[in-house]
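Let me give you the structure first, and then I'll get to my questions.
For this view, one protein chain was removed and the others were kept in their places.
Naming follows writing order (A, B and C), and every chain is counted from residue 1.
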Amino acid sequence: MTKIGIGIIGGGYMGKAHAVAMLSVGAIFNTSLRPHLEMVAATSIETAENYRQAYGFARATDDWRTLINDPAVEAVIIATPQNTHREMAEAALKLGKPVLCEKPIADSLEDARAMVDMAEAAGVANMMGFNYIRTPASQYARQLLAEGAIGQVTWFRGEHAEDFQADPNLPHNWRCSGIANGNMGDLAPHPINAALALMGPIEKVMADVECVHKERPGGTVTNDDHAQIMCRFANGVMGHIYSSRLATGRKMGYAYEIHGTKGAIAFDQEDQNALFLYRAEGPEAERGFKKILAGPAHPDYLPFCQGPGHGTGYQDTVIIEAKDFLEAIATGKAIWPTFRDGLAVAEVVDAVHKSSETGRWVSVVQV
Amino acid sequence: MTKIGIGIIGGGYMGKAHAVAMLSVGAIFNTSLRPHLEMVAATSIETAENYRQAYGFARATDDWRTLINDPAVEAVIIATPQNTHREMAEAALKLGKPVLCEKPIADSLEDARAMVDMAEAAGVANMMGFNYIRTPASQYARQLLAEGAIGQVTWFRGEHAEDFQADPNLPHNWRCSGIANGNMGDLAPHPINAALALMGPIEKVMADVECVHKERPGGTVTNDDHAQIMCRFANGVMGHIYSSRLATGRKMGYAYEIHGTKGAIAFDQEDQNALFLYRAEGPEAERGFKKILAGPAHPDYLPFCQGPGHGTGYQDTVIIEAKDFLEAIATGKAIWPTFRDGLAVAEVVDAVHKSSETGRWVSVVQV
Amino acid sequence: MTKIGIGIIGGGYMGKAHAVAMLSVGAIFNTSLRPHLEMVAATSIETAENYRQAYGFARATDDWRTLINDPAVEAVIIATPQNTHREMAEAALKLGKPVLCEKPIADSLEDARAMVDMAEAAGVANMMGFNYIRTPASQYARQLLAEGAIGQVTWFRGEHAEDFQADPNLPHNWRCSGIANGNMGDLAPHPINAALALMGPIEKVMADVECVHKERPGGTVTNDDHAQIMCRFANGVMGHIYSSRLATGRKMGYAYEIHGTKGAIAFDQEDQNALFLYRAEGPEAERGFKKILAGPAHPDYLPFCQGPGHGTGYQDTVIIEAKDFLEAIATGKAIWPTFRDGLAVAEVVDAVHKSSETGRWVSVVQV
Partner (left out) sequence: MTKIGIGIIGGGYMGKAHAVAMLSVGAIFNTSLRPHLEMVAATSIETAENYRQAYGFARATDDWRTLINDPAVEAVIIATPQNTHREMAEAALKLGKPVLCEKPIADSLEDARAMVDMAEAAGVANMMGFNYIRTPASQYARQLLAEGAIGQVTWFRGEHAEDFQADPNLPHNWRCSGIANGNMGDLAPHPINAALALMGPIEKVMADVECVHKERPGGTVTNDDHAQIMCRFANGVMGHIYSSRLATGRKMGYAYEIHGTKGAIAFDQEDQNALFLYRAEGPEAERGFKKILAGPAHPDYLPFCQGPGHGTGYQDTVIIEAKDFLEAIATGKAIWPTFRDGLAVAEVVDAVHKSSETGRWVSVVQV
């Protein structure tokens, strides 16, 4: 086992999750690389110091460049807003340091492409923080689809629906401006990433992006609240993706339902330890959706618990991500989702905006 | 109580359901009009006679005009393919006889409009057989929406997904040709009707209609297998409707989910006695979707059973329909859904085809 | 097809259900015997006349003996309180008329046994009105168990939980006195009947019967509110049965869960069209409870609807019962559950009371 110094830029929601993940991933997965919380960076030294103490980092800084340049920091996690991702990733990659970057990849397609180019030129581990898809249940769904368990797929429906902006009386806040803070920047990348992971590339989209609550106490909202996307995948399959921050009652509506000629798969992250599988086989009288509880027979479950159905949670998906990141570093092999996969999501997001503006089908350009 | 002679044209799936409904509706709802199964018509006299005996009609005929013209037949139920609806309805309405007509209303918008005109000119009871929306749960959902229980609605998603054509090896059959026998003719009218009932008129649609299994053993399929529709309602709300006969595992996926600023409603007819309601009120810690079991407090439930949660079934929705038809006849008041409501569905279906062909948003023209 | 005159004694909750069933059973199941609602009896002529008009009987009477003795009444349905069952059944059986009797069979074991003896001596169709067990899902569960689908059974848990007396402020009413109106008389027979149907005879019981709300506005409650029963079946399997009228939130909690060495079965009548089946076979990763929707592949479903998952309801279970009663009459064969099966339930109820009084295990004596 080898120690590896971790630097995390940002210590909020996701920064904390990554810190916790790095503290426990070694013991859980018996990883060959053992992370050490070397340094945390925040926008002020007071905040950074608070993070340091709370999460147990060795050092704190208010300058992310200091963190990246520190020789003890051997891998960098970027958990800051996406308009900062490019230059941070660039700085780390130039030094040959592996980077785990929160989603979405960047503010613009141009930045996203630049990041992919740099990462691939650097030849070091680069990964996007799409942790939702890493539940044992969703990993198993991917595996089933890859094996053709449900035959030829004929329909995909995905969504990510939450309700944190559903109340029109909620005052104007940071989520209400900046395209990246809107639904398409914040939530939509999750189900789009799920769609790509489960179904492969998207060929074209026809979308409707809307801001429903345009005025809030304290200001005008300048980004979108929810969006729906009709799509066709490269394999010809018809699909639909919906993302919303207005979906009253939905707290973690990261869900999908996929039908094929021989079966169907359904998942809803509000009950993240269950996968629903239907196989069109055996006597009609016995057919039905099976509720499969995640257990040791499913990917990445056993290290958390020997008992099936005992369940993993949100934080565990970040720990699984940490394990993969460490493995990518240790083995030198790219592990999904890389920056290139983050770019693929960004390309869909871009096409969605264009489609909604023109009211036309728009091809997803992959460069 | 007054006896009323009923004639039913067609004795298959729906003809039987209507016959059974007419036999029991009086006892269940204590209706003022008491139906008598006067005559059944089928395409051959043997079939008609079989229906007569099986369901208990007084007489049988192989000529639907005989049925309509018979003085003892005081109300007519049309349960035949939609290409026959117009002339049958015309014949009955000319004689001033009330008509209950199975969905979809007709083969073409022209026929549908003609039927509406005739029915309204005749001034007699005319009704479409959209029975799914008549479950106590869905009636209650309509009532909640009408009362504004979930505030300003922001999103509607409806679907009707079944899997009877999901197997690509299923031989070519009568469902595989004729636009009316395809998914858009057969299944889509149900969720479109639900959308109109719950949300009001649809302003425009953007659709993707597809035949996935184009070749089947025995022939080429010339109508559609599934379709998705993005829409905007006249009230501005964004919506999505999906209908499919390929949805492996789904047997009665007549479902909807509606979000508003103050709550949400969800329903799936595979568990037709439950309605899910979320109200964004009270302490956060206690919020959640309520599973409300249909009971005597909900529309049209009590006549079936005094015990809540004891449940109604498919046949009961047709009995509720029969009750409403009899009431429309007895009171002379139009009861939803009339032919005009059937036309509204047909107008959406028409716009969907146009949109899918052109890849553009298409306005739903209401004449 | 032969007409058969039906007389129903009692026109309340169950009397109505039987009348409706007799009106539609012929058309639904294409029965050889076709019921005619000949006469209804009630305690006053006004009430009887109301029932007659509402349900469509030919005649009404306030004297049940008149009904039984009427030559046009060829089969008798007893839907009155159980203290009247014995003499009514006796009168009908003496005339060789088939009897369908509501549950529970009688007020005392002595009466129940007398009824069984009379019925078996008369050699005519005799049946108990346990309609809940006749859902297609529960019939299928019985079939699966009979086939050994879940291997050697190791545990049975059944319950019937409703909440109609849960509020302690509910005034004293007819349910509050008379052992037959208590939970053990009214509700418990249902899950006990289910236990016998699914598992076979019960050998011994250890029970706790309780009246929780002893005082209600207007009077003292002298029967029980809820009861739990530990039992051992004749096949040695351990079981538990709970019945309650205090189970706040439960509306139709007629439910069971059965585990065996090779699988498990679960059912809850609040979603009566689903049966949950687990088979301990195939790869671990794919195991889970299947939610099987009732459909044409299950017993007695198809006559109600050709579409799977479209659902049957409460009234339909009474119609299925009517079909079986008519078949028992037509064929002369005893169809489960006969009076003897009703007696078996009464014997368990009797042992339960004895056990609760003594705090000891009590054998179920079968005479």
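In the analysis below, a residue touches a chain if its C-beta (ideal position, glycine included) is under 8 Å from a C-beta of that chain, and two chains touch if they have at least 3 such contacts.
All figures in this text were calculated on a predicted structure; none of them were measured in a lab.
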The listed residue (A:E38, A:E102 or A:E162) that touches the chain absent from the view is A:E162
Touching the left-out chain: which of A:Q53, A:T220 or A:N235?
A:Q53
With the missing chain put back, one of C:A247, C:L275 or C:I292 would touch it. Which one?
C:A247
Contact with the hidden chain, among A:G7, A:P104, A:P308 or A:G342, goes to A:P308
For the chain that got dropped from the picture, name the residues of chain C it touches.
150, 152, 154-155, 157, 161, 163, 166-168, 206, 208, 210, 212, 225-226, 228, 230, 232, 238, 240, 242, 244, 246-250, 259-264, 278, 280, 287-289, 359-361
Can you list, in ascending order, the chain A residues touching the missing chain?
1, 13, 16-17, 19-20, 23-24, 26-28, 30, 34, 53-56, 162, 250-252, 269-274, 293, 295, 304-316
Hidden partner sits against chain B at residues 140, 277, 283-293, 295-298, 308
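Everything that follows uses one rule, which is that only the chains that are shown with their structure count from here on.
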Report same or different for the chain A and chain B interface, where same means the shared residue numbers exceed half of all residue numbers found there.
same
As a quick test, compute the distance in whole Å between the mean CA positions of chain B and chain C.
34
Suppose each chain is reduced to the average of its Cα coordinates; what separation in Å results between chain A and chain B?
41
Listed in rising order, chain B residues that touch 2 or more other chains are 250
